[in-house]
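For this view, one protein chain was removed and the others were kept in their places.
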Amino acid sequence: MSLPNQLQDTFSPKELQFMVENEPIKIFPRFTTRQRIRKQRNDLLGTDSHRWKMMTMDDTSLNNMMAMQSTTVTLWIALLLKQQSKCNIIAPEWLTSKALDRALQFEQTNTLRFSPLPWDWLIISEILFKKAPDDFHDRVHELRSKIQDLREIRQLKVAKGIRYMNESHLQLDNLSLLEINELRPFISGIMDKLRDIHLAAVDAGGEDEMMGEEDDNDEMFNGTMRNESSRMS
Amino acid sequence: MGYYDIDDVLTDNAEIPCKFLHDIPGLGYLENNPGGSIHVNSQLKLPLWLARVLAIVEVAPEVDPITGIASEENTPFITLMTPEAFSIKVINAIKTDPVALDIHSINPQFYALAIKWIGLFGDRDLAEIVSELLLKRAQVINSHANSITISYKNDSINHNSKSMNNQTVFTLTLDEFEKKIFKQANESYKDIKKWMFQS
Partner (left out) sequence: MSLDIDDILAELDRDTTAVEMSSEGPKQPGNDSMDILNSSLDGTKTVANGRSTSLKPKIISPVEDFNKLVTLWKNERCSPELLPYPHQLMRRMLIRIEEQMEHLEILSMNFFEESTNGGSSANGKRNSNAPANNNKMLPLLCMEAELERVKFVIRSYIRCRLSKVDKYSIYLRQINEQFLTEELEEDDMDNENRISPLETLMSSEEIQYHQRHFSLLLNLLNESVLKYMSDDLQAINDTEGSVNMVDEPDWNKFVFVKVIGPPTGENDFDPLLIHKLDPERYYYSITIPETNEDIELIIGSIYIVRYNLIKDLLKDDKIELI
């Protein structure tokens, strides 16, 4: 098979991580790439080894890094620099003890809604806990347990929300990338089946409606039947 | 669904009780009467794929050999009767406790058969009942699918073997579609857990 079965119609967690790694994040670089006078000729020839020449991102910020001055780069670059001890990653604002407490509170007070955490909150936090644990101001195990609490409270909400599945549609605001992907096979599988059941009844009924008048008569007939029986009781 | 879908083929093999509306010469062997004919009102179980055709195709009006009068209307060979899977007994069981029901023992392709049956008669009531059944059971399937992997908090080995046992008992009561969804959902939850806990 050109695509393994488990990757059809869905993504693997590593693929989700890949997507999220393309998002921007703030870092403190520990080295400087900005050059006062550019060696223009060298630059043009592309032989200047200091120059970042990227094809999937704007490389201006990479070519203008100043040691200990915050700048925004793509996450996977940040992780690579971090691995080489070339930068510190600045944890996003929502990934602090205080902000997570607020989110938890929202989850507890709103039983039917999800707190507006970023689209990639679970993935970003996992990545940063693993690859940049020393860059947090808060204690990582505390943050981790708060993320876990959030995850569990949201999973419970999802479990309760499942009964609203139907043959028509669902709106899933603030459900994040990983949460959607995790639920995908289950929700789409069940809703596809509900749709099949629904359509089986409607399609067969549709033929009745084609007959037009007869159908109307039938309904009137049914109506009188019901009236009679109610009179009788 | 599709031409090569094995579950669809199996569903079409489900036996449906049928009542013959005509005498059919030579078919007596179907009810242990070889050489004889099958008689009006005989009841027989036929596979759905065959029964469906016989219940639709109409027999030419019979002409009474003595009076020469044709019967009033065209009737098909057979009429379909409600199969066991949708009998009042089963429907009541569904309404009482949809979750505890061993659907697999009723029919391993219960939903697929239901969809075909609903489609034959436009039976909206049955559609309603089956949808409700699936929805109720889906909630349990989801929590089971998630439970093996959610055990990381407790003593994982113990918990795992115990829930594994429950799991096997539970999956035995699922119809083939439910089983497939259970497996897919379980895989999905497991993959994410694995990713989160890898170093």
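First chain written, first letter: the chains are A and B, and each begins at residue 1.
Note that a residue touches a chain if its C-beta (ideal position, glycine included) is under 8 Å from a C-beta of that chain, and two chains touch if they have at least 3 such contacts.
Note that the structure is predicted; figures quoted are calculated from it, not measured.
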Listed residues A:Asp9, A:Glu93 or A:Glu142, member touching the removed chain: A:Asp9
Interface residues of chain B (partner: the chain not displayed): 1-4, 8
Chain A, residues in touch with the chain not shown (by the definition above): 1-3, 7-11, 15, 18-19, 22, 31, 44-47, 49-58, 62, 76-77, 80-81, 84, 86, 168-173, 175, 177, 180, 184, 187-188, 191-192, 195, 198-199, 202-203, 206
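Definition applied: only the chains that are shown with their structure count from here on.
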Centre-of-Cα separation between chain B and chain A, whole angstrom: 37
Chain B-touching residues of chain A, taken from the complex the two chains share: 6, 10, 12-14, 17, 126, 130, 155, 159, 162-163, 165, 167, 178, 181-186, 189-190, 193-194, 196-198, 200-205, 207-208
Touching residues on chain B, where the partner in the complex is chain A: 1, 111, 114-116, 118-124, 126-127, 130-131, 134-136, 138-139, 141-143, 145-146, 177, 180-181, 184-185, 187-189, 191-192, 194-196, 199
